[in-house]
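Remarks on the structure that follows.
One protein chain is absent from this view; the other protein chains keep their places.
So, chain A:
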Amino acid sequence: MLIDFIILMKQELIITVIIFILLLLKIGTDISNEKILNLANGLLLLNLAAGFVGNQQGMLFNEMFLTNPLIVLEKNILSLGTLIVSLQSADWLKKHDHVPEFYILLLCTLLGMFFMISAGNLLMFYIGLELSSIPLAAMANFDLGKRRSSEAAMKFIMSSAFASGLLLFGISLVYGATGTLTFSEMAGHITGGSLQVFAFVLLLSGFAFKISVVPFHLWTADVYEGAPVAVTSWLSVISKGSVLFAFVSVLYTVFKPMAATWYNMLFVLSVLTILIGNLFAIRQNNIKRFLAFSSIAQIGFILVGITGSSQLATASVVYFVLIYVFSNLAAFGVVALVSAVTGREQVSDYKGFYKTNPVLSWVLTIALFSLAGVPPTAGFFGKFFLLMSGAGKGNYVLITIAALNMIISFYYYLRIVKAIFMDANEQPIERLIIPAYAKLAMVICIVGIIVTGLAGYVYDYIHSLSFGF
């Protein structure tokens, strides 16, 4: 029993141990920020490496906690993203007074995400969700003296508290209608009655808040703009990715009998999300807000994939999140570096960027191409599989709208590329020195963008682990 517990909960236990190490470090002697950063990055690397060995599948605590190869893979993707975010934020944290606290909060949210993904019970799921969103609000406020940072944190905690209120009301109605909280037992009791549909709508809106699907997206841009860049990249990639994984598993296991009902809801939501995300992204001048709206549009594409509800759908969502981790973090890495050194965040500041910083320009360009979905990069394959999975249901209206929106998205992504390479600027951003950690993160991202697309093995592996119906 104890051995089972240690093996199955290995990844969570490692994160907990790292949190305790950092806590003790904080209480103990004065250590320089650099040493803490080196230690934290080393521990995160160890965590990532440990995720690949000695995995088993099974369940613990009366089906409260499940694990299988797909869940382990999803956790590894999140660990990888955490490592990249941590490498990128090293330069910003070096000057900060509260480095261990940042890592403790970061790892607490990661722990919450792990529990959320592994949950086999709505109680466990709820605890994981809260553990992953409450410390995140504190992280958004990490630039304590900045007005925008505190405003962003306020907006985030209010909307996430409201979202969990909606989610909980939905959970309570589901409990009333089925009499159980365990996913596997619940699936047998779901019949699609009107109370269950109402409960599902509330649950869906709770989820939609967390992944910023369109009618519930209003907090996204403000929080992204105000929060420190490291937190923004964490929010846009890791936090959303984890909720998406949990969403897919809840949707495909618990609400499987209601597939016809939620298909239509997701259809409407995904069309709205892609369209509004794209249209608002066109008019943004701040690059962080721009990336916020582009991430909303990407979530719309992921919803198209989720509507497919086949094995391909799960595979394409996990695959796309993996690619999204690489491409969005590459873009945020460059933005973080520029904003940390010069404090400039407008799109117009990037005019003539190629003249002074050719390497960074290429990194940003490849990342934007991957986000837009230009063929040699992985983003193309990701979107291709998402649309293919959506097309499996035979709803060609949805696929046509999504494909047309890909063209709109080219406009605004290429607008930035044009500013970088073609536009003249009298005061371009000066030549930046790339710190070693950030350089390492960029190399990982760029290799990831190119390799995950071209190496078919990655997709085949994810597909072989996936499930659907």
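Here, a residue touches a chain if its C-beta (ideal position, glycine included) is under 8 Å from a C-beta of that chain, and two chains touch if they have at least 3 such contacts; residues count from 1.
Here is the rule we go by: contacts and distances are computed from a predicted model.
K.L.:
I notice the complex is incomplete. Of the names "Cytochrome bd-I ubiquinol oxidase subunit 2 apoprotein", "ABC transporter permease", "NADH-quinone oxidoreductase subunit K" or "Probable peptidoglycan glycosyltransferase FtsW", which is the UniProt protein name for the chain that's not shown?
P.N.:
Matching "Cytochrome bd-I ubiquinol oxidase subunit 2 apoprotein", "ABC transporter permease", "NADH-quinone oxidoreductase subunit K" or "Probable peptidoglycan glycosyltransferase FtsW" to the record, the invisible chain is "NADH-quinone oxidoreductase subunit K".
K.L.:
Which listed residue (A:6, A:49, A:144 or A:359) would be found touching the missing chain in the intact complex?
P.N.:
The missing chain is touched by A:144.
K.L.:
Looking beyond the chains shown, say which of A:46, A:123 or A:407 touches the absent one.
P.N.:
Final answer for the missing-chain contact: A:123.
K.L.:
Tell me where the left-out chain touches chain A, residue by residue.
P.N.:
So the residues of chain A touching the unseen chain are 122-123, 126-127, 130, 134-135, 137-138, 141, 144-148, 150-154, 157-158, 161-162, 164-166, 168-169, 171-173, 175-176, 179-181, 221-222, 225-226, 280, 283-284, 289.
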